[in-house]
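Mind having a look at this structure? Questions to follow.
Missing here: one protein chain of the complex. Every other protein chain is in place.
Which chain is which? They are A and B, in the order written, and residues in each are numbered from 1.
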Amino acid sequence: MNVDKILKRYNSDRENLIQALHDIQDNTEGNYLRTGDLKKAADYFHMSLSEINGVVEFYSMFSKKPRGKYIIRVCQSPPCYIKGAFNVLGELKNLLGIDLNDTTKDKLFTLETTSCLGACDEAPVMSVNNIIYGKLNTEKIKNIIKHYREEKRGK
Amino acid sequence: MKKEIKKILISVEDKTIIEGVAEFEKIFKEKIKNKELEKSVKLSRTGTFGVNTKGISIVIYPGGVLYSDLKIHDIDKILNQHILKGIPVQELMPEPISERLSEHGFNPEEAKNENRIVLSNVGKINPESIDEYITSGGYNAVKAIAEEGLEPKDIIDIIKESGLRGRGGAGFPTGLKWEITAKESSDEKYIICNADEGEPGTSKDRLILEGDPHRIIEGMIIAGYAVGAEKGYVYIRGEYKISVERVVKAIKDAYKKELLGKDILGTGFTFDIELKKGAGAYVCGEETALIESIEGKRGNPRIKPPYPGEKGLHNKPTVVNNVETLANIAPIIVNGSKWFHSFGTEDCPGTKVFTLVGDIKYPGIIELPMGVTLREIVFGFGGGIKADRGLKAIHLGGSSGAVFDKSFLDVPLDFDSVKKQGGLLGSGSVLVIDNETDMRNYLENVLLFFKHESCGQCIPCRIGTARLYDLVKKLDKNGQNDVIISNMEHLTDVMFKSSLCPLGQSLIYPVKSIFKNFGNEFK
Partner (left out) sequence: MTKKVKIYVDNKEILAEEGANLLQVARDSGIDIPGLCYYEKVTPTGSCRLCLVKIEGENGMIPSCTIKVRDGLKVTAFDNELEDVRKTIVELLISEHKLGCMTCDTASSCALEDLAYRYNVTVDNLPYDVKNEFEPVDDSSPVLAYDPNKCIVCGRCVKACYEIQGKGIIDFIGRGIETRIGADLGDLWGNSACDGCGECIQACPVGALFEKASQGKGRKWEIEKVETICPYCGVGCRIEVEKKGNEIVRINGVDKGPANEGRLCVKGRFGYEYEMSEERLTTPLIKEKGKFRRASWSEALDIVADRFAAIKKNYGSDSIAGLASAKCTNEENYIFQKFMRAAIGTNNVDHCARLCHASTVAGLARAFGSGAMTNSIKEFEFADCILVTGSNTTETHPVIATYIKNAVLKHGAKLIVVDPRKIDLVKYATLWLRQKNGTDVAWANGMMNVIVNENLQDGKFIANRTEGFEEFKKVIEEYTPERVEKITGIPKEKIIEAARMYAGAANSSIVFSMGITQHVTGTDNVLSLANLALLTGNVGKLYSGVNPLRGQNNVQGACDLGSLPNVYPGYQKVKDPKIKEKFEKKWHVKLDDKVGLSVVEMMNAAHEGKVKAMYIMGENPMVSDPNLNHVEEALKNLDFLVVQDIFLTETAQLADVVLPAYSSFEKSGTFTNTERRIQLLNPVLRAPEGAKEDWEIIQEISTKMGYKMHYNNQGEIMDEAADVSPIYGGIHFNRLGKKGLQWPCRDDKDPGTVFLHEGKFSRGLGHFSPVDYIPPAELPDKEYPYLLSTGRMLFHYHTGTMTRKVTALNDFEPGPYAEISPEIAKKLKIKEGESIRVSSRRGSIITKARITERVAPESVFIPFHFAEAAANKLTNDVLDPIAKIPELKVAACKVEKI
């Protein structure tokens, strides 16, 4: 979707900045915020580039680098840690053949870590583009990855 | 005689989606159709049912019978037996809590039962239906204001008398908070619902947001009326996709019913609500960081004073309340402050929603009266330790709370009692740790969390969190643990005294309690 159009959905109060950035990122192939779009947003919200950059850099959900279609974020906070979060991470690395913060060659998956996702009663937990999956085990992880690989093929 | 319609609620949420709930729902609907039951059965979606469920779960009313861990082949059984014959399917029901309680030597009658104020609608109504909320008594508090002509001051008095204390962690009296803002004179004031829920081990706000979003809206309207605010914000963490969707829908529906907007129910009172998403920062749960974030800035906490009550959003008086706090408001207005005192302890009336996590048999969310003991929660409602290992530790109140050992099991859980033990009730997270866990490793993980989540604004916390993380990694490696431990303790002391916001201050709880209660592991 066109960035100007996304911006126009909001009035130019700075209050709407973070919401607009979400929308822009979600609608950008590669799940990230492009330089040109940030410039447009800065203009739209009457901010300097450094201010908008400071905001983008602060929040862990935003990225300035292109990422995969699906962003897998593995929770590393204590409750998930207790339930084997590091194993989950290890399995995902193996399964996807990438390291942390890398993207698979087919641009399908990016592997990240995150702090608590608020589903700790289901620990260990990860999210794929903000769908939260809990009670992870080897098989479930495999299924989830398979699910997304197929979803991609289906399209 | 009119045939009673049976209502089936199916829990659709992130975790059930991957279990194939969509497919399950589709087939369920087909089967209802095939059996020509469309007229007598209504299937609708709801949020999580909370503690005690696993996989795909449904509840059937009347009766509120809960089925859990369902597979597609279970559908027929439910339709044939429960719907058609009216006989519940025992084997699909989860183990009742009372049984677990007795297993651990409690008298189920005497044990404090789960007592739902906040979660009374969760899992019972369709959260996407404002009508169901209204039918269940929702918006009665707002109506009461309109009909009984309650003045803002009356509301504040009721909340003050109720003794309700903020459920966001600090336990600040809500009535007093409102009164402060009500007394400020300003052209604009704001109500903010803090739905950032980032404290590790806490998912109770999500349950409310997903399961009963109108409850929050109603609480905010009342808060707005009480303090003289015409605008409210719900700040939901960006990761809570479904919460966001449900709240957005709820706000829309409330506008349609003129429960939001201009001249609500003819009271002349105007109240608007806007939803703001966070974008991944634990510190934004801190009220002033949250305000900065709503303003579209980096989530750096502000120096207090001034408190948000005087200068908050856009420097206008602002009430920031936690989701659970706001969920208590409507019931209190409807049932009165005396009623509220019938739950919990004298200084902490009401209930608390706990999140049970970690090495526990039945992780989940449960609402219990304030003052329930750890033992009751862990061994009663939580079913004890998973795989029957020994209990080593309980990290109470979230990562910023203290870590207790077994000797604290009989501590009553309310703000003051926990504080007396050197800990925090915090968000009500109960993280159970079994004796397989190495406490040094655990502490390292806790410190990693803080290092990652420090906003970086003030020196003691920005560098302190990093140095603590470096130091904990050195433990056990060079045999000089005593020096390192005392360095770490001293550092957390200094951080406690000098950090700009409670994030940096609170590290003292996990660090010191782990060294104190589990010192033998660091010898």
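Some points to look at:
Everything that follows uses one rule, which is that contacts are C-beta pairs under 8 Å (C-beta built on N, C-alpha and C of every residue); 3 or more make two chains touch, one makes a residue touch a chain.
What you see is a predicted model; the values in this text were computed from it and never measured.
By the touch rule given at the top, the unshown chain touches A, B in the complete complex. Shown as candidates are B:257, B:451 or B:516; the residue that touches the absent chain is B:451.
For the options B:277, B:298 or B:316, the residue in contact with the chain missing from this view is B:298. Counting over the whole complex, subunit A has residues 35, 38-39, 46-54, 57-58, 60, 64 touching the chain that is not drawn.
Listed by residue number, the positions of subunit B touching the unshown chain are 281, 298, 303, 451-460, 462-467, 470-471, 487, 490-491, 494, 497-500.
Just so it is clear, only the chains that are shown with their structure count from here on.
Once the centre of each chain is set as its mean CA position, subunit A and subunit B turn out to be 24 Å apart. Considering their complex, residues 13-19, 21-22, 45, 51, 54-55, 58-62, 76-83, 114-123, 127, 130-135, 140, 143-144, 147 of subunit A touch subunit B. Against subunit A, the residues of subunit B that register as touching in their complex are 14-15, 17-18, 51, 197-203, 205-206, 237-241, 276-282, 293-299, 355-359, 363-365, 395, 399, 429, 431, 433, 437, 442, 445-446, 448-449, 452-453, 455.
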